[in-house]
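Questions regarding the structure given below will be posed in turn.
For this view, one protein chain was removed and the others were kept in their places.
Our next item is subunit A:
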Amino acid sequence: MTAAATRSTAHSIVEASPRTKAFAGGLVILYAVITILPLLWIVATAFKSQSDAIAYPPKVIFEPTLEGYVNLFTVRTRQTPDFIAKLPPPETWYDQLVRKRDMVIAGPSKVVPRFVNSLIIGFGSTFLAVFLGTLAAYAFSRFRIPLADDLLFFILSTRMMPPVAVAIPIYLMYRQLNLTDTRLGMILLYTAVNVSLAVWLLKGFIDEIPREYEEAALVDGYTRLQALRKVVLPQAVTGIAATAIFCLIFSWNEYAFAVLLTSGEAQTMPPFIPFIIGEGGQDWPAVAAATTLFVVPIVMFTVLLRKHLLRGITFGAVRK
């Protein structure tokens, strides 16, 4: 801001007065605090005991415990106190924690495989979408392609379809191809959804790289592919990274396809989390623990992406 020049006009809208600023700041901070409270409540619930989590009135101050996290990662069976007394002393702190509730750890829960599915499907589809998207975006950006606008619209329109409606024929097709409830099936599906975003975003990023660099490289005797690899890609690396994070976030968060097309083997976290149940309904501390672990990477990515967020959510239409 070239503030010095404008500040001389006392009540210019361009540079707000200190009082207006303080007022605006106060309201925004109030909104931010209210908006973040639900998230903080979930993070706190993860550290509550089962009874604190469902206490009335809701507890703000409580004794923190890792029970929620232990419950998330284990399957437990209830035993009689006599039986527990006869057992050899607990080997680990979490064994001890569970025994205090008259329970014994029977084995690991399904959360780790689900988390691994989320990672494999997320990274797999992101890699494929960004790879295909970079090639297509480069072609759309640099070459005259017949019906380019129609093709681009077609690519975007596939993302506009309601996922439940798309899932009906996919379900039938995957049944024929034995792709139901497989990671490969989910990777292909998420790639198809993500590739539309990748093409649109990357086309914007590549459009911004001056053609002169490549032209110079071509004159110097590079082939097109060499120029792409050695000149364009290094310039587009930030854009590619931002696009990749957007794709990853989509696959990570996706629910509709996951819940309709997977049931076990390839199930990801979003359809799994609501069904973490304890004795008598949802095990809220464990659900909150899973939610916290699930959301932390997203929060980090949001901070990383801050500069490119606007582009990503508008398919590259608004660039700031």
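We adopt the following convention: a contact is a pair of C-beta atoms (placed from the backbone, for glycine too) under 8 Å apart; a residue touches a chain by one contact, two chains touch by 3 or more; residues count from 1.
Everything that follows uses one rule, which is that contacts and distances are computed from a predicted model.
J.: For the chain not present in this complex, what protein name does its UniProt entry give, out of "Carbohydrate ABC transporter membrane protein 1 (CUT1 family)", "ATP synthase subunit a", "Na(+)/H(+) antiporter subunit D" or "Phosphate-specific transport system accessory protein PhoU"?
T.: "Carbohydrate ABC transporter membrane protein 1 (CUT1 family)"
J.: Kindly state which of the options A:66, A:120 or A:156 is in contact with the chain not pictured.
T.: Residue touching the chain left out of view: A:156.
J.: Touching the absent chain in the whole complex: find that residue among A:70, A:201 or A:249.
T.: Residue touching the absent chain, from the options given: A:249.
J.: For the full complex, which residue in A:68, A:133 or A:239 touches the chain that was left out?
T.: Selected residue, touching the omitted chain: A:133.
J.: For the chain that got dropped from the picture, name the residues of subunit A it touches.
T.: 1, 6, 9, 12-16, 20-22, 24-25, 27-29, 31-32, 35-36, 38-39, 41-42, 45, 53-58, 132-133, 135-136, 138-140, 143-145, 151, 153-158, 160-173, 188-189, 191-192, 195-196, 199, 218-221, 223-226, 249, 252-256, 259-260, 270-271, 273-274, 282, 284, 287-288, 291, 294-295, 298-299, 301-303, 306, 309-310, 313-315, 317-318, 320
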